[in-house]
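One protein chain omitted, others in place.
The first chain written gets the first letter, and so on, giving A, B and C; residue counts start at 1 in each chain.
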Amino acid sequence: MIVKRFYLFAGAAAVALTGVSGTALAQKFDREVHIAGFGAKSGVVRSFGVNTEGMMRAAADKINAGGGIKLGDGKMGKVVVTFYDDRCRAEEGISVIRRIASGKFVVAVGPTCSNVAEPLFGILQKTVDDKSDSGLQFPIFTDTAIKGGLAKISAWAFRNVPNETEMYKNLFAWVKKKWPNLKTVYGGVEEDFAHSRFTWYKVMDKQAKAAGFKVLGRAKWLLADTNFTTQVRAMKKAKADIISISSHPFTLCGLLKEMRRQRVKYKVLIGLTSSSSMETLQGCARQAKGIIIPTSFAPVTAAAKEASAGGAKYKASADLHSAAAWENMMVLKQVMESKGVMAKAGTIQADRRKIRDGLAALKNTQGLIGSIKRHKSGEATKPFVYVHAQGKEWKILHDPNK
Amino acid sequence: MDYVQAIVDGLLFGAVYALIGIGFTLIFGVMNKINMAYAAASFAGAYVSLGIAQVVGLSGDFGLPPFVMFLVSAVAGGVFAYIVYLICFRFTPDHYELASLMATIGTLLMVDEMVVQATNGEPQNYPEVLQGIFDNPMLEFSEEFAIRGDLLTLFIVAVIATLGLLWVLFRTKLGLATRAVAQQRMAAQLCGIRVDRTNATTFVIAGVLGGLAGAMIGAVVGTLLQSLVVIPLTIKGLIVTVIGGLGSIPGAIVGGLMVGAFENVFLAIRGVTERDMYVMLLLFVFLAFRPQGLFGRVAVRD
Amino acid sequence: MDFYFGMLQIVGLHTILGLSAYIILLTGQVSMAQAGFMSIGAYIAGMLTVLAEMHLIPAMLIGGVAAALVACIVGFPALRVKGLMLVVATIAFGEFIRIFWFNFDYQISRGGVKLGPEGGEGFKQIRFFPENGWSTLDVAIFIWVVAGAVIAAVWWMDRSRAGKVLRAVGEDDLAAQSAGINLTVVKVSAFTAGGFIAGLGGSVYAHYTTHIEHLNFDIVMATFAIIYPILGGLSNVFGTILAVIFVQVFLLEVLRPLGDLRNLLFGAMIIVVMNFMPHGLFSAQVASRIKGVFSGRKEGANA
Partner (left out) sequence: MLEVNDIVTAYGKIEALKGVSLSVPEGQITVLLGPNGAGKTTTLMSVAGLLKPKRGSVTFEGQDITGRQPGTIVQRGIALVPENRLVFPDMNVHDNLKTGAYVRNDNEIESDIESIYERFPRLKERYHQHAGTLSGGEQQMLAVARALMARPKLMLMDEPSLGLAPMIVEEIFRIIHDLNQEGTSIFLVEQNANMALKIAHQFYLLEQGLVTFSGTPGDMDENEVIQRAYLGTTA
């Protein structure tokens, strides 16, 4: 795998260096609609950027194959995606969004990291038409950065990420119903990763208690930790019925392996929605067996399967994060068509405003696995299913909508 | 009993720090310079062994037996260390240590990103071959006290590797040359020792050790994830080197075990978020009261 | 245009950061704690404008002074350890400060909203600029007024006797000491000045990003701080500025479309420069050669 990737990477490098530029405008389109994507394509969470970019391109291909976007004057626009790397660092994210806002782009999809999204939304104008606020007026439709409540920072920020509070509220209630004799929960949290931390303290912990469970304690570790003996020992002593872990695959696997080594006994294992990814299965499929995770993406519908296949062409895997990028593209097409975006050189600022207003006015959109409810705050409530790790893949355990 | 357990766990994991610390200290001892890319290059060696294992498969009909993985990693570690020597030390000015320092930082960043590109930043499963040595991965002495078999194995291998290194240093002509260059470079030259060759050899030895350490750490952790492991381990390795005394191999070993035990105790007392703060404090205590470290010589000169 | 103003902001910020390391490097000390000093300025100034609703300028000064105080305290033990030991010590100190912020909670409730640093979740909504209606250009100008003041101060210091003293200590501290220079005063002053500048930079940085968290001030940021002056050569402040422009504008921004490859190029560039131009891209020799070209005279033997 490493070796293969390396060749790929070398090939990509050669292509990039020889300066192959974008494709020529095909005859049947009248204009181009530029959508920017941005996120981490280098550094630890490079896979987020790779997957998001692939899914965006796949979605653009699908839109273009269907004739493109119908513009305000009846002409057809071709969707063109440009993707920028922000290395998952706040200052670079700000730089990238300024670059995007200075260009021909009508909207941006990104970023992939919560710690970029938060400062980024901070530089946007807080309320629309507030003359005293000099913030950037540019619509952003986030797919991956998932930490709770970010979109309310600005009226220009929208997210299509799952509402974790809903997901875990539902999950704990379901667990309570299904195994009525389970009483206690022990947590695990990756303390220095914004999303993991938020989800444990503000979501899992609260929802577990709300569902009537007793939270006995929590194990804490850091993103860079490799040794979990002490934490797991405390976890073992607590003898909780349910173990609920809020962490990314990087440390989830290490922790699960240590739990197995120390033979920690539990009845139910719950994971963070972000860890329902390929990494977990590649890293520790055996130890993660049975872990229950709520996720807003699984290839259960025809649309989801199609999106998955489309992303595969770009070597992107569709997961709960990147699938949102596909959905975002489809939603944007719908918004642009209903609002009559012109995609002319002189209409960029007006187009952006139309897209913002369009996104703000949406109440419902069609997602890959069902209907997505949109809120005034810019956030969404997405349908979700519970999956569990079985062998080399995620299988649907339960679909709360049915 | 909890604290005994925490100390024992920490001591065992401290062997990892000790191995990294030995590499830093060996190179520092000979060249009086820090090789910031040491840990990165060592882990790159472990990645090579993993890459080869992914191609030919592990243990299968034509697959790699586990010890071959370690060997491959050690060899690759040596090769990378030599490359680091060439690009960061061989041609940079000798008396201007900033140049080699910056070059190794550049290499650290580059190696880090190369692995990210090769793996998409995804963690790579490293076969936990050390676990197979004991039937049960844990040696349970009682309900309260247990030792991880693979960590114990790593600890033992680390001790053996260190003894081997000491044998090379104190019983071979190569070791004589290495010590001579470390202690008095000009006199070593006058005795006919080629300083550049000795430096390069020391790098290779440290790299072989590092490659071995990288593979064993991979096997113990079960995962290789460059970006998350390398910089933290580089920092811990440097701290161990200073605490042990720059250039002192016994110092690196004792320092490594000490830091391992110390941080685990503070993890148990104060929690993970404050743990590293106390490790830094330990370093500052040393800098203030014993700047030469545990086994260092006299004054701290650059 | 916004983008170019944004670029100006970044270059200004990083110039301040680079110059904070420049002063300390002149005395021959490598400080990897600049990101830490910067974080002190960032958190304190942020808390003053957000929690105490102070104006940015006094908040910045207080942030700078706080960072200077801490740097001064670090400067004393730094006298005991030199060279490469100092590298390790300052890396550890920078990490120490970072972990401190990671554990630091201080929030107040205003209008039902909690404000202030919240440990690992960071310190959000430091919105002095947009709330006061500063445009991107306004902010860019403001940053450059600060950066310009720092550049002028460091440039003037460099040309004055103080600069000669710093350089003398950097070249050979024992010789400088025997020439009657008080090493304690010089080294601690350099650390303090470097800390002040970094704190000032951090104060602006916090308001520029509107959200800070401990991970912003990691070892990568600390490395950036020393890379600028070293790449730029330590002969004068302009080398540092050129290096910032080279790294931030060319490597990161112009090459952004290369995406994946930029980080590799960055590392490779450092290696190449250190091998072929170890004294930096704009060292004294290069500078005098350029000057020579412009004034039409050949490089003198004493260049």
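In the analysis below, a residue touches a chain if its C-beta (ideal position, glycine included) is under 8 Å from a C-beta of that chain, and two chains touch if they have at least 3 such contacts.
Computed from a predicted structure; not experimentally measured.
Listed by label, the shown chains that the missing chain touches in the whole complex are B.
Screening B:A188, B:V204, B:L246 or B:L283 for touch with the missing chain picks out B:A188. Counting the whole complex, the residues of chain B in touch with the unshown chain are 173, 176-177, 179-180, 183-184, 186-194, 297.
Keep in mind that, in the parts below, only the chains that are shown with their structure count from here on.
The mean-CA centres of chain A and chain C are about 34 angstrom from one another, to the nearest whole unit.
With centres taken as mean Cα positions, chain C sits 31 Å from chain B. Residue positions 113, 116-117, 231, 273 of chain B are each in touch with at least two other chains.
The multi-chain contact residues of chain A, meaning those touching 2 or more other chains, are 9, 42-43, 46, 191-192. Per the touch definition, chain B reaches chain C in the complex via residues 28, 32-34, 87-88, 91-93, 96-103, 105-114, 116-117, 231, 235, 238-239, 241-242, 246, 273-274, 276-277, 280-281, 283-284, 287-288, 291, 300-302. In the complex of the two chains, the chain A residues touching chain C come out as 9, 12-13, 16-17, 41-43, 46, 83-85, 87, 89-92, 94-96, 98-99, 101-103, 115, 118-119, 122-123, 125-126, 131-136, 153, 191-192, 194, 197-198.
Across the complex, chain A is touched by residues 1-7, 10, 13, 102, 120-122, 124-127, 129-131, 133-136, 138, 205, 208-216, 252-253, 256-263 of chain C.
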